[in-house]
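One structure, pasted below without further comment.
What you see is the complex with one protein chain gone and the rest in place.
Per-chain residue numbering starts at 1, and chain names A and B are given in the order in which the chains are listed.
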Amino acid sequence: MTRGVGMDVDVTQGNDPLIYPQETPASLTERVCVATLRPDGGMWAPMWWWMCLGVALLLVGMGAVSVAWLFYAGLGIWGIDWPVAWGFDILNYVWWIAIASGGTFISALFFLLRAPWRTSLNRLAESLTLCAALCAAIFPILHLGRPQFFYWLFPYPNTMGLWAQFRSPLVWDFFAILAYVTCSILFWYFGLLPDLATLRDRAQRRWQQVFYGVLALGFRGSARQWRHYGPVYGVLAALMAPLVVSVHSIVGMDFAGGAATGWHSTEFPPFFVFGAALSGFAIVLLVLLPLRPALGLEPYVTDRHVDVLGRLLLTSSLCVAYAYVMDVFSTFYGPDQADRTMFAFRLHGLYAPVYWGTIILNIVFPQLLWWRAIRLNPAVVWPICLGVLVGMWLERFQIIVTSLAHTQLVSAWGQYTPTVWEWSLLCGTIGLFLTAFLLLVRFIPMLAMAEMRAMLGDGP
Amino acid sequence: MAAPFTPRANVIMTTCLIGIAFVVISGCMVWFAWPYTDYDRRVGWTVEQAVPFSHQHHVAGLGLDCRFCHSSVERSAQASMPPTFTCMTCHSQIWTNAEVLANVRDSFLRNVPMTWQRVTNVPDYVYFNHSIHVAKGVGCESCHGNVAAMPLTYKARTLTMRFCLDCHRDPGPQLRPAESIFDTDWHRDAATPTPAALMARYHVGGRNLTECSICHR
Partner (left out) sequence: MPPLGRSGGADASDRLAGLSDDELVRQFPRLEGALSHALDRRRTLRLLALALASGGLKGCDPGTPDRGFVSAVRAAEGVVPGVPNIYATAHVRDGYAEGILVTHQMGRPIKVEGNPAHPGSRGGTDVMAQALIHDFYDPDRAIGPLHHGMPASWQDLTGAMQRMRSTVMAPRRPDGTRSGTGLRILTGTVTSPTMGRAIAQIMQAYPGAIWHQWDAIGRKHVRQGGMLAYGQAVSVLPDLTQADVVLALDSDLLDSAPGHLAFARDFAMRRNPVRGTMNRLYAVEATPSLTGVAADHRFIASPVMLDEVIGRLSAGLLQDEAPSGGPEWLGPVMRDLRAHRGRAFIHLGPDHPPEVHATVHAMNEALGGRGRVFDVLEPPEYRTPSPVDDLPTLMEDMEDGRVEALLIVDVNPVHQVPRLAAALRHVPTSITLADRPHETAVATNWHVPLAHGMEDWGDARGHDGTVALIQPQAMPLYGGMNALAALHACVGLPLRPAIDMVRATWRDLLPSQRDWHDALATGVIAGTACRSIDALLQPAASRVASPASFPRSAAQPVLLLRPDPYLWDGRGANNPWLQELPRPLSKVVWDNPLLIPPDLARDMKLRNGDVVTLSQGQARARLPVWIQPGQASGCVVGLLGWGRQHAGATGDDVGTDLYPFRDAPGPLRIEVAKETAIPVACTEHHATIIGTAPSEIARHGTLEQFRGNPAFLAGKQEPDASLYRRPPDGPVAWGMSIDLNACIGCNACVTACQVENNIPVVGRDEVLRQREMHWLRIDRFHEGTPDAPDTFFQPMLCMHCEQAPCETVCPVGATTHDSEGLNVMVYNRCIGTKFCSNNCPYKVRRFNYFAFAQHENRPAISRNPDVSVRTRGVMEKCTFCVQRIAQARIATDRDGVAEQVVTACQAACPTRAISFGDIHDPAAEVTRHKASPLSYAALPEQGTYPRVTYEGRIRNRNPDIGS
């Protein structure tokens, strides 16, 4: 196979090599296929994988119980109340969907930007995107008082002669998520086709041949197929790039479209995109660092990649910092006294720790990444990424709960305390995320072989 | 090593994909269409009653007016069911020992209310008011069908929200002259005033009749 979607570049440009020089397409293919197919018939999967899966399934079980009880007993089991009618449900939804963005940024945006380093990362990143989007997609339904009627959001001909209310940000949201998830799956699966074909061809066992064969949809790497493949992949990428921006803008509008103090801000859409980028890059790094040794990806995912991701993380953290500053500015520049009162409450009220936690985790700590030595030191980068994810979660808490707890009318001030059922649901989604991702790691090549081969030049 | 797939695989695969697509799409179609069916709406189903009352016999045969039994239809939201006493005004004289009327006599003698099963029913959150419809020239037949032709009463219309809205959006065609409101077998003819004229006569259309608050509280 001589053609590919990758671009011909000097693989040793810059300070670190993108790929260890001694690597050849053959060695790459060999390594990846062995990792996925395990022809030696050795252990079906490494020990660490089983242990992680065990933990993940445990969490999933917890989440399942939580959901079952929710449907039986009703929304009342959560801590949400009269002034604060949204809590963990929307919070986690926004958090997960932001995490999902990382993959799309890396694989679509940087594909269009022809960034060479993105090739070693895109498969991993996109897989993360799918898993995170899966978790996010649960909440919009769970948070309904009468989830059995969720489909009323969808415009379809019905005996009531009624339609969805298109002025509502929630309806935009519904479609944005639908489009985003569908396209992400397509993009991911399409990029996967050549590799599935490779696996099919190299598979020894019958079930692997059939399994990958069916999934490969008869991709044989013929010149004709490649001729179509390239453009289509490009089109999909070009579709994904604006989608990832739109989906987070619209999530931002869920709040910007509202009148509550702390929500009613035209700046939210871009801010949510910044936040999405931040948590997206964080999750990629967070997963990449342990996975690299575990799957033996060092030759292909080098310090160069870690370095680039570190810089991206730093950049997006600065964007978010700008967002926070603008938030303060517009609050105190704007006319609304209630906003100022609410902001004061943010700074030194019941939930002040949340605000300061947000600042420290999202802005202060990432500043360490200015130093290359730190960027390349997993022991520091990993906690920073974890911190960023927590920080982003806190930011959502601060936007949703803190604002609602302190709206315009003093007599309607209140507070919100999550219950065990909300926590267990959060754990459940984390478990779901891990489970899905672990399965992908095991059965799907975490490197885009075809593209990497193209980068490395001619294959076998 | 043998190739995992024979050439037939392509055919099978394609068929499966098309099949899946077909099932999903037709599933949705059915799901949408089902509530429109008369079967789902129980249209044309008779309901078991304590007494097999025949509107055909009483209305078409004997020429009783609807209001003779459903006495509050012009005054109240509910048309109301007749008390046993009303039945007995005649049936104490005629058919005094007919088997089918045993329950009626029993109710009267033992002073126990009779229970009638609902034939035409709307959900509890729909506040349908008979009196205003009758006052505005909507005939019984528009919703209840030609009960005069029903030996056993059955539901004649779907009564979906769409059914109500169709009329509330454009009441004119459903209106009829005051004297024909209780005529269950009435049809527009040349003599009938135009919908517009009837709308004007009944002062219908002064306000938007499709607002939620018209029916839901």
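As a convention for this text, contacts are C-beta pairs under 8 Å (C-beta built on N, C-alpha and C of every residue); 3 or more make two chains touch, one makes a residue touch a chain.
Computed from a predicted model, the values in this text were never measured in an experiment.
Engineer: Would you mind listing the shown chains in contact with the chain that isn't displayed?
Structural biologist: A, B
Engineer: Touching the hidden chain in the complete assembly: which of B:Asp65, B:Glu99 or B:Asp124 does that?
Structural biologist: Considering the complete complex, B:Asp124 is the one touching the chain left out.
Engineer: Touching the absent chain in the whole complex: find that residue among A:Ala26, A:Leu112, A:Leu162 or A:Val235.
Structural biologist: A:Leu162
Engineer: Out of B:Gln78, B:Ser92 or B:Thr194, which touches the unshown chain?
Structural biologist: Checking each option in B:Gln78, B:Ser92 or B:Thr194, the one touching the absent chain turns out to be B:Gln78.
Engineer: What residues on subunit A make contact with the chain left out of this view?
Structural biologist: Given the touch definition above, subunit A has residues 73-76, 79-83, 85-86, 143-153, 158-160, 162-165, 167-171, 174, 257-260, 263, 335-337, 404, 407-415 touching the missing chain.
Engineer: Since one chain isn't shown, list which residues of subunit B touch it in the complete complex.
Structural biologist: The list for subunit B reads 31, 35, 40-42, 47, 71-72, 75-78, 80-86, 107-108, 110-118, 121-127, 129, 131-132, 135-136, 158-161, 203, 206-208, 211-214, 216-217.
Please note the rule applied: only the chains that are shown with their structure count from here on.
Engineer: Nearest whole angstrom, what separates the Cα centre of subunit A from the Cα centre of subunit B?
Structural biologist: Comparing mean C-alpha positions, subunit B is 53 Å from subunit A.
Engineer: State the interface residues of subunit A toward subunit B in the complex, per the touch definition above.
Structural biologist: 156-162, 200, 203, 206, 209-210, 213-214, 217-218
Engineer: Spell out the part of subunit B that touches subunit A in their complex, as residue ranges.
Structural biologist: So the residues of subunit B touching subunit A come out as 4-5, 9-10, 13, 32, 35-36, 158, 160-162, 165-166.
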